[in-house]
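Yeah, one chain of the complex is gone here, protein chain that is, but the others are all in their spots.
In order of appearance the chains are A and B, and numbering begins at 1 in each one.
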Amino acid sequence: MESVILQIAARHMRPLLVILSLVVLYRGHNEPGGGFIGGLMLGAAYILFAMGFGVQKTQKSIPVSPVILTGIGLLLALASGLIAVLMGHVFMTGEWTTLFSGTSFELKLGTPLLFDLGVYFTVAGMLMLVMFSIMEE
Amino acid sequence: MNIGLLLIALLILAFLAPFTRRYLGNAAGWIFAIIPFMGFVWFLGLLPEINQGEIFTDRYRWLPAYGIDFSFYIDGLSVLFSLLVLGIGTFILIYAGYYMKTYPMKGRFMGYLVLFMASMVGVVVAGNLITIFVFWELTSISSYLLIGYNHEKPEARGAALQALLITGFGGLALLGGFVLMGIPYGDYELSTLFSDPEAIRSSSLYLPALILVLIGAFTKSAQFPFHFWLPGAMAAPSPVSAYLHSATMVKAGVFLLARLNPVLGGTETWYYLLSIFGVTTMFVGAWLSITQTDLKRILAYTTVSALGTLVLLIGTGTEYAINAAIVFLLVHALYKGTLFMMAGNIEKKTGTRDITKLGGLFKYMPFAAIIMVLALVSMAGIPPMLGFIGKELIYEAKSNAPDAHWFILIAGFLTNVILVFLSLRLALDVFWGKEPAYEKKPVEPNLALILGPFFLVLVSFVLGLFPSTMANPLTSQAIMAISPGMAAIKLKIWHGFNLVLGLSALTVALGIVTFKYRYKVIAFAERVNLKYFKQEFSRIFFRLIDKFLIVTKEQTKTIQHGYHRYYLMTVFVVASVLVWIQIWNADPVVLELNFSEMPLNLVAVVVLIIAATISAVVSHSRVVALIAMGVIGFGITIIFIAYSGVDLAITMVLVETLMIILAMAVLYHLPKYVKYSDTGDRMRDTLVATLVGSFMMVLVLQAGSTVVEEPISEFFKQASYTEAFGRNIVNVILVDFRALDTLGEITVIAVAALGIYSMIKLTQKNKL
Partner (left out) sequence: MLFLLAILVGVLYGAAVYLLLRRNIFKLVLGLIFLGHATNLLLFVAGGLTSGFPAFLRNVPGETERMADPLPQALILTAIVIGLGVTAFALVLVYRFYSVTKTVDLDELSENE
């Protein structure tokens, strides 16, 4: 079941969807979006690709396997909580820092963002794991 | 060093034991004995202070919410018991290290023994009822593990289960009793109980608490009619019989009675219950031992008898009785430990412990024979062993019993005659007499096997020779602890010519006479048993258990029928009936139908979802079900958007899309729908569904029209930007305020994903 249209669409859509998912992830703290939605988008991007090119080819094109991705996500989420412990606060206290403050590139970074990144990877990894398993059947 | 440290050291040793075999080999017993020996010395060091009347207490916080602490209370009684447990335990470990040489998993066996030792010390030093209970249960469990050690043998498993069920049942009763005892005080500390014993004695809870505690003590100390598990426990290897089932664990019940005597004792109920059960057990145990031929079973029944004697003495409660109880406790532990270890040695060297197949062993193992004979002399109550002093005191106590002392005295006299008879039999028929053909020539047991018996007999001998200087310091404070205000009687061998000495002489004489006609006596006992004790208790017990299992099996079959939909239906029907009753009793919901608040587009969406839902349920087509799924999912998305759930809507769109793809992929492999249910079933299910659906509807209406309190979200709204620097409050809640929940959630997702992955990968592997 190889569809040329699907393949071309998937090839060009994937990078766009990945970037979009990252944007959604980052702006999630202030605008609609966040780790769950971003993760679902990231997963969907690769599932679309797998529909066009098959699971094996897709898995070869990603640097980490979905299982590892899920694990990384969980570890990131956990680490974001542990950072607070290292800084002498209660587990999972939000810690914030501002980069380039005063300039127009002011960037607020905090452990909740790291946590959201963990959610993002976990959700995406889980989606890929599930879908790839079923599609391989 | 303190007591907590000792217990922890023992527990660590118990956990390490299974792994040590490879490194320690046959030296294991000697090395393991070091810690108990240190504990023994430590307790010995406490004696001078204890004899000044000092009591050591220690307390650790455990469950402050329930007023329960982990506390210790060390007085004379604790020290006496601890010395027995640790002292005999030291020798038992040395003995077991060699005795179990050829058994598999010896390390584990030693671990169980040490675990038991720790629990037993825990029981006797515990400072409150709950702590006692915890250690008490631990002794039951370690006893189970030890009896069932040869788990390939069905009889060992059966005996272990029997012991566990009986002592476990007793433990449960005991817990009930302890809780009742704590009610008048609001506290479980022994010191509180001792300071005001009247509070429980005059309370209406006294009788139920007493009966429950007695059930606990009687099951543990094998009192009639619970006595039968103890002979069964002889399925365990000899070190276990010597340690748990004669010298220590079975004394836990006696210990408990002694410990609680100042609180629960002193009433008529206490006196009669303990005396009646004690006398019965004392005599029945001795009587049943006559016809036994297995060395260990004979000893087990005499242990039952001795436990009965102890319970009787504590129940009697006079100064003589309490003195006698403590001295006899010591006497019995010393000679019975020896006898069981020797029984193990004889079995090891000859291959049998059936006394009809033994004889003439003296010339093969003279040293061992002398030790065993001395222990038997102590059992028979003949000077110069400590056993003589113990028996004299018992006679004295019995003849001074407050009530029915003639009956008690005669029963006691007969029991002692039987003990003399058995002692003669075990000595003369085993070590002298006709010699059967042994498969291999028996030899003297080696050092590790004989060291314990030797020392225990030596102690018994020395204490018997110098009772007032050696034995009194050990016992005097224990007597005070059981019954405050009572003094220790100065122990001595020679009491002058009196009734008690006459009784002793008569006992020995009659014992010798019965031994002379032993075959006639045994035949007579067998005839009586056949007539009156036809049913063996343990067989009745197992039959009861079987009946119980059949009943539960039937009951399980009825309740656990295995049809998922009837389980669910039970839940649904019960839930809806309960909720409907509640709704009926609550204030009616005021419905305000305001059509201006119903935008037409949303009404259309709702109608569409309802239509899709119904078609998904009714349709026979799988494609319709899929399409309906999509309609419902996206319809709900629209409702989310309409009522300010932006993030929800985006998530829902993505999730729904993926879900439909997934469902399609799976459904592709499944067969077409087949009609499984008839119209009646469908009607019934529709009724259940309507019941549930309608109450959920009413619930929504009620929830929508009630505001109970200021919602917690106000805090989130206020703090979202000021404290967490985020304007999307939903997201801030997810990743900051309630991040721990989210962490749990993504863990669930990861686990689900792994489950799916493995389900599919496993299939692929199986196909290969």
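As a working rule, contacts are C-beta pairs under 8 Å (C-beta built on N, C-alpha and C of every residue); 3 or more make two chains touch, one makes a residue touch a chain.
Worth saying up front: this structure is predicted, and the values here are computed from it rather than measured.
When the omitted chain is restored, the residue from B:530, B:568 or B:581 that touches it is B:568. Interface with the hidden chain, as seen from subunit A, comprises residues 30-32, 36, 40, 123, 126, 130, 133-134, 137. Take subunit B: the residues that touch the chain left off the picture are 561-565, 568-569, 572, 591, 593, 597-599, 602-603, 606, 609-610, 613-614, 616-617, 622, 625, 629, 632-633, 636, 639-640, 642-648, 651-652, 655, 658-659, 662-663, 666-667, 669-671, 673-674, 676-677, 685-686, 688-690, 692-694, 696-701, 703-705, 711-714, 716-718, 720-721, 727-730, 733-734, 738, 741-742, 745, 748-749, 752-753, 755-756, 759-760, 763.
Simple rule for what comes next: only the chains that are shown with their structure count from here on.
Look at where the CA atoms of subunit A average out and do the same for subunit B: the two points lie 52 Å apart. Touching subunit B in their complex are the following residues of subunit A: 28-37, 40-41, 43-44, 47, 66-67, 70-71, 73-74, 77-78, 80-81, 91-92, 94, 96, 108, 110, 112-113, 115-116, 118-119, 122-123, 125-127, 129-131, 133-137. Residues 646-647, 650-651, 654-655, 657-658, 661-662, 665-666, 669, 723-728, 730-732, 734-736, 739-740, 742-743, 746-747, 749-750, 752-754, 756-757, 760-761 of subunit B are the ones touching subunit A in the complex.
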